[in-house]
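Got a structure here, written out as structure tokens. Questions coming.
Every protein chain of the complex appears in place save one, which is left out.
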């Protein structure tokens, strides 16, 4: 049930007998984070960093390091001390690099989005299965203590029936002409929902609205709506143009409501034992308000969460999946479910109408 | 330019020469607030409260009061010491009561929504014009110092071009089988937008999504989307089922962004001198992030706002409009623009598709 | 155990059989609040308001009221329909007015501070006992749901052993040449501590530090320190010159810590199940930090509190004490314990050294 937390706690610092060799491909912003986490993790031995720009790779590993710096992927994939590769290059290269790495017998961790099309993603999944190698996607937020807590709370039924989900992820963002705000930010919301909702995220329709008020050439403000059950809407607001940083998810339940405020480290998760109870009988009373509403105003609980870096847990899960020869928590199928919804958002934007989806789970 | 603030400041407490007589019809929750404000306002003499339930009216005025308590509207409207009436009864009675009051020569303040249909509202407006009487709708939020500030800031162009508007109004609410969450809460958002946007709120399309996850018989969670200019979306989230109370509006601008957080009295309005600047030239640089984005990270200003009760300013504006024989700031046309959008939300919910609107302003 | 909440809930609105007649003396800022609360409370019939300035009294009761307006206290005290008087006049008049009211057979509610000297207060208490009348002091905060909650939590031992109390009450305040910041603000902190600490507030020493940085002629910034048990310090910071409004009390406990943040209505009280555990054994380990510290990082609970106006509960308690012929929760002895500490603060300021106190409880 909790393989990654178990596996990471069973290993102690300095126990270097069975470290796995890993290389990071791409030393930009995210590659730098991966380098730092692989380097400090007891399960891993970071043997090489590969980048077309050797100076950039050199800066990332820093001085007085013997980590190998390569600019040739083939050279990297030919090495026998590399068990796994982490691909942190632009999305357009994910498909080809992953297939090459799998063909060379490497396990693969790939940044989101896994690929640029569903066909590419399916091909990558098939290739990994054929090669008997782990294919993992870096849905980082799924490895935060907060998301783990939400997943457990929903699985345990702590909230009662789910009534709605509201997710807001807005901030000054990186306006990029080739990726709109949905493809940049919504993978976080979608992968989290896929991870925490019992049964995963498999809406039957999806509706997207987006605007480009700056004339940037791509949508900078967007709203996604998906029914995740009858009369239960998940709504996602993504926005690159907000100087206020909001990262909040509300999971409204019939018994309790969970609020995750990720920019408040002192109180990331709050569980409200509050709600609206419907009357069993409604009378035509003169004072409608009194007759039709019943509040439950219970306590709020702020659970203690460990402060643990998500990326460290994530690379630990990669090691565990490789050793235990199992699928990682965020595998290619999860990546594909997210990709299918992003593709649907493109369709909805193009047509201005909701898009029907086949059941993501059966498709995956 | 600022008639209501001017008129209210020119009058001093105790200057009772020219008080206007007023009666409140309906002594429920909102009627109670009106009674308190008319009673304490230097422009008004509250002469009577009218309610079908005399005991309720008695409780509202309290002991040792000589305010008349009536249960018969005709008796009330026949009185010569009543210059204006404030109608705080259920929405289904607004149309008939307003017409009777206007016929009796009274000025009328009516709660939102002004009526149940556009035809009714149009008839009320026509009747007021014919009678030469003021017809005012109680869009209370328009009389808060914060909304006044926003109106002035937008009129002055302080934000640059408007890029988007995002409004969230969620709380544990009064689930009512005969009014959905849009009709209950969105009048606030819509009347505010109508008040602050230069030119008013006149979208060409409107799209509504709503759910009834409790099985309450009506939508309890809703989202409204309206383009208020090309590529400029106003989005409104209304929700009766949130134990967290959020009342926030963001007005994103090309120069500055204004955030109104109405549940934070110490910092209701923040003006962010921050934003995203597009590069004039885009190159195909290796590091996309550096080339395509330019943040402006300036200061945030929290303007000092007076703490003044909106209802008091509102009843002051009613007196000023009567005396100056002019339309009040929130007149029947404003009410009708809001009503038109609420009606459109019903259509959108019914069809599941965006609804086209004629231009509200020409229609009004 | 909870007389006031019981008594107020047992009475219903409109049950006017046994209303008690009351008059408010003094219609300034606080008198206005008292008028509003007596007027709306089911236990009370506000029969008169007495002020040297009749116009001010008239404004406070408003138009169309039959509440009597008097400027002569003797006339007021002679009335048989006045069971109790509430004295909201300057502190220098409290002693004389209270004695006159008691002599006339009235029960008395008096604003804080009860008097200007301990001798005066003692005389007032004795007079009330001799007359068989209630003497109550308006320690308003003691009637808030939050303070009630804190009192119950401490009485139940929920926090374990008390380790420290830290109270901050700072805001832009009313600089008055005749009252320093201790006499203006600290009565709140001291009366609350007296109310919630099991056994009341009876420090053996008190130390005060105050400054007058504006040259206002009186201390505007102050700090009070009082050991409330061996090695358990209560510290109070009062300040008229802070543009930030802070009203926070922390009750640190060996098991839990309670934080009361009175300017955050959504989360006034938080109970932290967190603390520092001392090791039973200390070793001379190389890493001191690991060996000498043990954190307990449990959940935080935010209890649901009713939003109830404290003044309404306070006037209800006055009625209950009169009817039940008992001392009110905040009686003359409580007032005197607070007064003794304020007097001690004067001594400490004058000498620049801590002041020894006799045990307040035995003295009271």
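Here the chain labels run A, B and C in written order, and each chain numbers its own residues starting at 1.
We take it that a contact is a pair of C-beta atoms (placed from the backbone, for glycine too) under 8 Å apart; a residue touches a chain by one contact, two chains touch by 3 or more.
Note that the structure is a prediction, hence the values are computed from the model and not measured.
The chain omitted from view is touched by exactly one of C:37, C:98, C:120 or C:239, namely C:239.
Summary of contacts with the chain left out: across C:42, C:113, C:145 or C:252, the touching residue is C:252. Considering C:59, C:100, C:274 or C:308, the position touching the chain not shown turns out to be C:274 (whole complex).
When the whole complex is considered, the residue among C:163, C:338 or C:357 that touches the unshown chain is C:163. If you put the missing chain back, the residues of chain B touching it would be 267, 270, 273-274, 297-304. Taking the complete complex into account, residues 28-29, 53, 161-164, 166, 170, 172-178, 207, 209, 211-216, 220-221, 223, 225, 227, 231-233, 235, 237, 239-244, 250, 252, 254, 257, 259, 270, 272, 274-276, 278, 282, 286-289, 292-293, 295, 300, 352-354 of chain C touch the chain not shown.
With the whole complex as reference, residues 13-14, 39-40, 45-47, 55, 59, 62-67, 245, 263, 266 of chain A touch the missing chain.
One rule holds in what follows: only the chains that are shown with their structure count from here on.
The rotation that brings the Cα trace of chain A onto that of chain C spans 180°, given to the nearest 5.
Residues touching across the chain A-chain B interface largely coincide between the two copies, over half of the numbers being common to both. In whole angstrom, the spacing between the mean C-alpha positions of chain A and chain B is 40. Centres computed as Cα averages put chain A at a distance of 52 Å from chain C.
Chain contacts: chain A has residues 270, 274, 300 touching two or more partner chains.
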